[in-house]
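A short write-up of the structure that comes next.
Removed: one protein chain of the complex. Kept in place: all other protein chains.
Coming up: subunit A.
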Amino acid sequence: MMEQPHSCCKGAEMLLNLQPTSSVSIQYHPFFGPHDDLVLLELDEKLLSDVLYQRVTLRGQPDEDAVLCTKSKTYLVKFVGTSNSVFLIPPADYSTSHESGGENYNQQVPTASVIKVAPGNMELVEVAPRLDKLKSILSENLYSSDEASTAMGDLYKWDDLINKVQASDDELKAGLQALSAVEIDGYWRIVDEKYMDVILRMLLHNSVLNDWSLDSLVEDKVVSVLESDGFPRKLVYHCLNVYGSRVEEAMDGGVWRLDARRVCVHFARGILREGKRKMESFMEEWLRMIPEEIQPSFDLLEGEVLTEKLGVETWVRALSVSSLPTTPADRFSILFKERAKWEWKDLEPYIRDLNVPGLSSEALLLKYTRRSQPSIDAEPVFSAR
């Protein structure tokens, strides 16, 4: 059939294009061996081009399970063994690092050579990014007002974070945003809450003084006034970003609107930092601190505070969803330690942000909680499994 040996009568090509009524000799490759450096990775079709076009990396420390990251997703890499014999056949021109020998077989006979018997293959499982580590390493060195004296120890640039945190680039960016982190001199920092409080209060104080509307703060004015009060420019912008949003429709750009929820939550956390308070006492102080322009409502504090009845009194204490673990098992464990039984309306804000690829919130509840209903018209209650 073949008049002279050429690549299509050998190797994988031969095998995959075997014609009807033809046969091929399956042989051990001249360089057959364990080849532990050759591994098979099974992946979804949609990831294939990312891999071939060099858009994926493996991330993690030597003591961690490896994860594979595309630009926006993170996958755990797992090995799946097989008891079958999986003969791996390379293309005809495949050669290993040893160049000598191997060409002494009869090239007239169509052959396909087995380089290795694979014990199994790697597969990918999509996972939520491991962002708990991000928070803990950035919290090692909070940026505070006396920065000059406290800036020692480890600080992290973007590339350092990539090396330490098992998350894709997009997920890492989102994680930094969720932590209200700010890049100062190339280093990513979380600013101390007390320092943020000082800057915010100064901004609000100046708003009253200068008759600024909190719905349309002019960036240039705010920055120049606060800078002359001694605050670093970068941090003034950061304050606007943390407590407000840009007004898109503004003509000349650089106009901000303070966000009611974020401002109210900030002051609530400040009051409750030292411990729980009676509801009346909390409300009185909280309403006093909130600027006139902002309409406060207790609902704004969902996912940030818990109320409980002790005797005849109602008490308020801080529990911020942002302080809780990101993995579902740990999250539910802490929630049930804080309170044994939860109604859905109280629980929902504390699990809303849980991200488990492939699991809906109903499925999460089924997996991690026990649902009970005291009577037919009572609200269902969730407790630990």
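The rule we apply is simple: a contact is a pair of C-beta atoms (placed from the backbone, for glycine too) under 8 Å apart; a residue touches a chain by one contact, two chains touch by 3 or more; residues count from 1.
We take it that contacts and distances are computed from a predicted model.
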If you look up the hidden chain in UniProt, what protein name do you find among "Oncostatin-M-specific receptor subunit beta", "Trafficking protein particle complex subunit", "Chromosome transmission fidelity protein 8 homolog" or "Ribosome biogenesis protein BOP1"? "Chromosome transmission fidelity protein 8 homolog"
Candidates A:I26, A:L287 or A:A378 - the one touching the absent chain: A:I26
Using the document's contact rule, name the residues of subunit A that touch the chain not shown here. 12-13, 15-16, 18-32, 36-45, 48-49, 51-54, 56-62, 68, 82-91, 93-94, 101-102, 104-105, 112-114, 118, 121, 162-163
